[in-house]
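The structure under discussion is supplied below as structure tokens; questions concerning it will follow.
Not every chain of the complex is shown here; the ones you see sit where they belong.
Chains here go by letter, A, B and C, matching the order in which they are written, and residues are numbered from 1 within each.
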Amino acid sequence: MSTPNPPLPEVAPPRVTPRSVLTRLGTLGPLLGLLALAVVATLLNPDFLTASNISNVLTRAAFTGIIAVGMTFVIISGGIDLSVGSLAALIAGSMILIMNSLKGSLGAGVGTILLGMLAALAIGALAGLFHGTTITRGRIEPFIVTLGTLGIYRAVLTYLAQGGAISLDLDIGDRYSPVYYGRLLGIPIPILVFAAVALLGGLILNRTRYGRYVQAIGSNEQVARYAAINVTGVKIATYVLLGVCVGLATILYVPQLGSATPSTGLLWELDAIAAVIIGGTALRGGSGRIWGTVVGAVLLVTIGNVLNLTNIISVYLNAAVTGLVIILVAFFQRGRR
Amino acid sequence: SQSTPRQVIGVSIPSADHGWTAGVVYHANQAKAALEKKYPNVQIIIKTAKDSTEQANQIQDLATVNKIGALVILPQESAPLTRPVANVKAKGVFVTVVDRGLTDPKAQDAYVAGDNTAFGRVAGEYFVQRLGASGGNVVVLRGIPTVIDNQRVAAFNAAVAKNPKIKVLDAKYGNWNRDDAFKVMQDYLTRFPKIDAVWASDDDMAVGVLRAIQQARRKDIKFVVGGAGMKEMIKKVMDGDQMMPVNVTYPPSMIADAMRLTVESRVTGKPMKATTIIPSVLVTKANAKQFYFPDSPF
Amino acid sequence: MESVPAVAFRGVSKSFGPVEVLHDVTFSVAPGEIHALLGENGAGKSTLMKILGGYHPPARGEVRLGGEPVHFAGSRDAEARGIVLIHQEFNLAEDLTVAQNIYLGHEPGGWLLNDAAMVRGAREALGRLGVRLDPRTRVRDLTVPQKQLVEIARALSRQARVLIMDEPTAALTPHETETLFGLMRRLRQEGVTIVYISHKLDEVKAISDRVTVLRDGRYVTTAPTSDLTQGQMANLMVGRELEAMFPPKGQPGTEELLSVEGLDVPGWAQGVSFTVHRGEVLGFAGLVGAGRTESFEGLLGLRPHHVASVRVKGRPVRIRNPGDAARAGVVYLSEDRKGKGLHVDFHLRPNLTLMTLDHYARPLLDIRAEREALRRAAGEYHIRAGRLDVPASSLSGGNQQKLALAKILEVSPDVIILDEPTRGVDVGAKREIYHLIGRLAEGGKGVIVISSELPELLGVCQRLLVMREGRVVGDLSAEHLTEQEVIQYATGLKVDEVGRTDRVHA
């Protein structure tokens, strides 16, 4: 440097206060919560640890888990989507109707099923596009837009089903069912898809430009705009991404029961959002983590599973236990911000 | 009671949120079309409500704004709707209550009902008969916490108690919902190595239960009994399905019966029977045909 | 000057809504010079620079770059042409790390980001500024000066041909400022053109080649820096003769207003003790990291702390939160105006009366009395705003600062602690704040001023405490109040046994 400088002020020593150790522990909060729950569950009923039960739990977590991965992006970017459960129902119904009607021309084969899957992803993406555009260009609060579509999607499905069930053609169902019930290398396919989505989600969030921009926008939209980030585009993309995740989850869901009813996907939005928040993503956006969301989703399903496997408290109080566990887990990881 | 003036009849039912209520909505609309065709002076207004409060509001609107002369109501829940129905009746509206009796019978003029106690009892009796002297392990899926569900489960338990060899392992809520029933059944299968029979207590839940059993490839379960007569399930009974040997009726068409009786009584002026009970009967391969409505959504 | 200017403004005008904030500005910046831009708060300096940086389009007129007119569609366009702007307000995403912020919008890597390269690059950019800071730290956890340094490092990491620095030194200490100047001189040698905005006229004098002055959105003049004294610059900015910057120093009384003994703020300060008397202006000097801000935040109960004793007017008090402090007559003005000092989204009125709402509750708030108070305060503290019923965010920086000051003074406190009271404030407003401090002391208050600007401390304080590494190391008054002495204490060349010395190195 050109001018002689006075000696550098000494650098403050790195501070490892008890606080920062706690903070680290806090980050692992949901995981510790899940482990604690698993221990309690195993004590209550050793069947909990059987391979088949664990595979049941993870398979169940796949639906809301996949949606929650997409929801993590939306929430980190500062948005919210209340419509995912209704959208899943609508996609399930439309997908079944489309496949049933294709049977005549294409038969009950792979072609029909692939077209059905494609339709599911397309409807999800379109719904996401609608949400994203209305929220950004229409400048309406995400809460309102998706509260509105929450009603609309489910109503349309109910209309399509005339209040009853839309059932998948039995032949197609037989060809399709391995997508839910099948296994690859001994692992149920929904779990594999869930894992793939989570890994991909983590990669996108932490290692791509897009993921970085999502965090920047959620942290401070103005800053992102000044950094020449296409805020509108990135935001719309988060909703589209979530829509595609909903489509994917529905693709796994339909072969499970082969039908869509007005109660399909009921309250999935709450589960998905809760998984994200329990996982340590702040509702106000800016930062979050996919693995936390995955743990959150598994945790929520596990609570229900443990309650079904045991009989220690009145069935009436199941929801109370769920609530209590949620609060306790959050307590473990509190005070990070 | 006069034949010329216009009769406006209000029909208030739960909105279609699972198979059985969907059937109610379907049959109500069928009956409306048929009755309005038969009696040109009759106008029927159908309203569906998602919960008790909304239903209370709707019947208030029907009475004060639509000025109905008679109300046919299938209450979401008994207790919460007793007072609102009583208020409507106090305004001079003829009230027919369907399925779920009010806590104060004075609030209704006529009552057309399915028989929840019989619904549980008939199923329970079938279990006793089918499992025979050796008995067996039974798991139960309950509906949503409501009085109806309590009545059905109590009656079922009372009936199977006749055979002390029958053991009810557990009864958890499946919320009259396929997905929840699937999960609960999966966990029952994890937890109980030997289950002989399942009372799913509802055909929607039976769908989920059957899938869970299929997935686990368990052979110990001899049969599953749903209930309420969903067309797919009646078809299975007709076809002699091993897992689904019987069903118990709880016909959603009771709403149509109630509407017909009410309208006839209003138009002809003949009094309506205070209580009409539509029995819950066991559907077997022999009589299944008469309970099969392929056009209904349920 | 030379043939083709690096940057030229030709009749540039700009309006926000119906208000024109720049009128027909024309001047040019030569290649490879450091060109200072001066003007009062709200003169339009930042707006002009945002036009150059591609953030705003001009309403009329044009910007020329190397002689050819340019029309930027956005900041990205401008950056592509080598124009980089260091923003006056921090433009950092608090949830991202230092490295992530530095590369935001310019991430290296293909499909996947190259985080290692970003951390390396960030460390290098910070290193050039003499800052040793882990680039993986979240910006949320940085102090104000650190954020400022990150902001500068971000601009340095871009290959700039024209570098615009909008008050880069507002939050820096003299030492860091010196490092930055060294860097600027080197960039100038490399042919980079620098536009430099500052309210610190001594710095302008030291670093710039030429000066352009704006007043009320109009171009006033451009002149070689060597032709102007600091006083002349100030007069050009305000358009009239400025009188003495500092008020005459009064004689402090003897009554102890606030007396603190043995204040520890874990990780930041140990054994800080001091006393401020009636009528006294007590200064706190020190380098970045000396722990002054944290000491006082601790004292107010805003950080975990421990203190042996606090006495106000001789009576022991316990301060657990700023409410306790305010009731005891002690108020604190934060150095972080946007983050801790002012509700920028609120209108002026609720900002002013926030700490004294009980005066207006009868029991419902008397809005008219509040308005009256605002009108009075606006006159008394010279808060200049087009209208008084606007959000605080629409005031220029200096006027926001005056509003924040007015807010805490409404409490009628005995002891007023001012942390960097003139940060980002123009000379005229600075002068007003110094005189206000003088009047407060004259009126029998005790005033504590924390500042990184030594001249200002020397100008207004009767006594100075110097902090270093979380401890008070020097107590200077009378003839010892010189720049030389302060620097020696601040850098550790000289140490006194001041206050309690039994708590060294916790």
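The rule is short, and it goes like this: a residue touches a chain if its C-beta (ideal position, glycine included) is under 8 Å from a C-beta of that chain, and two chains touch if they have at least 3 such contacts.
Small disclaimer: the values here were computed from a predicted structure and weren't measured.
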{"item": "Subunit formula of the full entry, expressed with the displayed chain labels", "value": "A x2, B x1, C x1"}
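Quick note on the criterion: only the chains that are shown with their structure count from here on.
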{"item": "Target chain C, source chain B, minimum contact steps", "value": "2"}
{"item": "Innermost chain, taking as reference the mean of every protein Cα atom displayed", "value": "A"}
{"item": "Label of the chain whose CA centroid is most distant from the centroid of chain B", "value": "C"}
{"item": "Distance from chain C to chain B - Cα centre to Cα centre, in angstrom", "value": "73"}
{"item": "Centre-of-Cα separation between chain C and chain A, whole angstrom", "value": "44"}
{"item": "Residue numbers of chain A (touch at least two other chains)", "value": "none"}
{"item": "Residues of chain A touching chain B in the complex", "value": "45, 47, 50, 52-53, 56, 60, 158, 161-165, 167, 181, 256-259, 261-264, 266, 304-305, 308-309, 311, 315-316, 318"}
{"item": "Chain B - residues contacting chain A, complex", "value": "15-19, 21-23, 25-26, 142, 145, 170-173, 175-179, 182-184, 186-188, 190-191, 204, 207-208, 211, 215-216, 232, 296-298"}
{"item": "Chain A-facing residues of chain C, complex", "value": "55, 74-76, 79, 87, 91-96, 100, 104-105, 107, 109, 111-113, 115, 130, 132, 175, 178-179, 181-183, 185-186, 266-267, 287-289, 469, 487, 491-492"}
